[in-house]
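I have placed the structure first, in the form of structure tokens, so that the comments after it can refer back to it.
What you see is the complex with one protein chain gone and the rest in place.
By written order: A, B and C. Residues from 1 in each chain.
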């Protein structure tokens, strides 16, 4: 069996076609979703891909959050639908408050594009089940608003509940608090991270690694189980 | 104020008109009057003045650019040649590729961020207008001295602007150049290149045909930005006494452009577009007159229908506005509804502003009154042409006589080592990753190679692995010493870079950055460089598909170095066979291909160690370049080499440093018998590359070189943690890395 | 038409690298005596119709739910005189 994975396109989304390719390479079926449609077309999971939706104007993710498709995504995410937000998608998820905290301008104020080492801290979410807890992976990072912040209480809570899903290794690229690269909700179905697993699925292009494939294969494992 | 209609112009022939303020010369104004048989209206004057500016009409350069057509090599790959928004090349399997490099120099000096950003935006629209999906950008840049205060202002702004715009569009930035030289102080060069991919049947042209077809303006609203901006600005030298020549710059909206791209591609997919033109310099004046001029009929436009951002704009201003992110399409009446529907889907404003007529005139109306009635060809394609006087400057001989080969050289291995460190850490030779790490190189998921590789490479078909490679190069120092050879060296280097990655060079685009054409010495440099480039392209079999000319890059009497930038496009049948530059496997053999002569004129060494520019640039041998390319391509295809890196500024030691650092592997190098170690390391002889050969392939590889007559010298082996020049000195990778990577961040970080 | 201004600033406890970069650059440019710089956003809204309490309440709501992200930002709303 395979799973149908919806990939949302907002105006200004960039990595939608790349995400569809990654889904396909992982053996799943990509289903394009349009921001104006409330209908999720019966998908088994949704990815909010990277890019600059609405130009990142106002704040990254702030305008997309109000699109019709997000109404349904929020509703179904609360009911357990697996949702992955990558980069801009992560920003949308924080703006909707499906995930806590916010993303701010990188502390060095520049866009940064590089191969980034991460540690998978939580290997039990819908999107990380194919990794081992503590596993180190490298995937591309590319953003200018990637600095994760939340208040101390929220951070402590995230740590205590094992909801820090990924941490930056070998240097914090943007000043994110506690080196946080990605987090999950309490149920483990909603995951957001700044780095781009969809750009690490083929040996030839990108950084030439395939460390990101696990995000998509994890899904299959979870859904079939 | 009364509207200056055609009728009014007829009735008031003697009105004083501001032609001089608009940059026209007396005889040009007289010519407009002669064409029209009356004085132009204000709107007509606005159109002619922007379209006849140097930037839009190429009036000084045209007579020289003609050679690119006249001397064009026979080439079946060329699908669309010079004259359209960009040329189109057949790359096989039904795919076509379009690419072009353009300048945004003057706006980037005034407002670095927006100037550079809108430079990217403009070239992307040119590529889009051909029917192609833009797939990558590149940015050849030149700044003043690295430690000059103005460089600290201009460089970060330009880099942020290119990144801010390109990243937001989702176009991987896969290469470019960063060069520092005091000659660019006050005249930075910001060139931008875009590559687009389409199927043969998707090629679109900029022409309006079919009477009754609608003319649709879509994209951003028209505002008062950059009125007479780019065009006038890029057509004269800066002069503080004329503030009118420094109008408001345009501000780009990359989000709008991203919508414009997706919207336009969907319009193409549904076959809704008959003809299309982007709006860039000269805005609607350019788009309407070019579309009408290239088509079969005339055109009628109701200018008051244009969506405005500022309701107070006059018709003249609307015609001249250079507001960004706009396109103009010609659409059959039966397809208009669907066209507008797709625009609505993408939140893109679209307005029918006119239609194609069966007449021969371009007629523009403002609330029903006619304000323009012109033959479009006279605006767009039959502007003035100047045979500017040119003369070899009298200082050229003295410059060439000041031989760099006679400069004092290092006397001891210790001194040689020191000079190596100085050269590889100098701003021009140092790593540019502080800059390029601000560009997204992964987006779209097809980037096979990106900077600092010799060329950027993009996969265009996932099934077959078909790909294209592009490199851009230019060396103003060489061109200053000899503009003819300098242009050919730029071509040769770019050609070599493409071949080094395993791709077969097919065609070129170019951006010719020079000083004022009114200076006969500059005009001579221009004439020599174009002649050199045209001859070079004929010899290499790579036609010129298009390009751009940027003149008036000078402050007072001082022009920049003549700086022809050449972009070569190559094709590779299977990107799995590409050759990267990194030394990766210990024990592999390093071969130097080509001949090393004593050639230090214009070299990085002469600049860094002696602050010297004189003598002759390296000799050009295009037959040798061709042979070298054939060997590199064959070796890549047949798996005989694992790494290749072309040799250019900085010579062998620069190439070795880069390949070692990229792969994190050292190399043990033996200076060949009879070669002076200093010349071996620093000479910049053209037609060379260093390759890494697996031992199992050595015989096959050397046999091939031998049989084809290409000198191949074994110079060492990939090994250890240091670059060691035996009998001379060693430099650990850590030392090399520190020297190579710290410079740029410390200057601008 | 009346103008309403919404100012949005990062909360005091949140690091503001843009403001810091500005502050650090000032002495180099010869401007001394600025102890701290914070950089925020200013929105100028042109409001159709009267700016009465009801209108201001709506703009306040707009600021709270949209113009500012109250996880990290504070805001103020005022009529421009």
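What to note about this one:
The rule is simple: contacts are C-beta pairs under 8 Å (C-beta built on N, C-alpha and C of every residue); 3 or more make two chains touch, one makes a residue touch a chain.
Just so it is clear, the structure is predicted and the values come from calculations on it, not from any experiment.
Considering the entire complex, the omitted chain makes contact with A, B, C. Shown as candidates are B:81, B:224 or B:410; the residue that touches the absent chain is B:224. Touch with the hidden chain on the side of chain A covers residues 54-55, 57-58, 63, 66. Take chain B: the residues that touch the chain left off the picture are 110-111, 114, 220, 223-225, 248-251, 253, 255-256, 309-310, 323-324, 347. Think of the hidden chain as still there; on chain C it touches residues 1, 7-9, 19, 22, 25-26, 29, 31, 33-49, 55, 58, 62, 65-67.
To be clear about the criterion, only the chains that are shown with their structure count from here on.
Within the contact network of the assembly, the step distance from chain B to chain C comes to 2.
Each chain gets one centre point, the mean of its Cα atoms, and the points for chain B and chain C are 41 Å apart. Separating the centre of chain A from that of chain C, both taken as means of CA atoms, is a distance of 30 Å. Among the residues of chain B, none is found touching two or more other chains. Among the residues of chain A, none is found touching two or more other chains.
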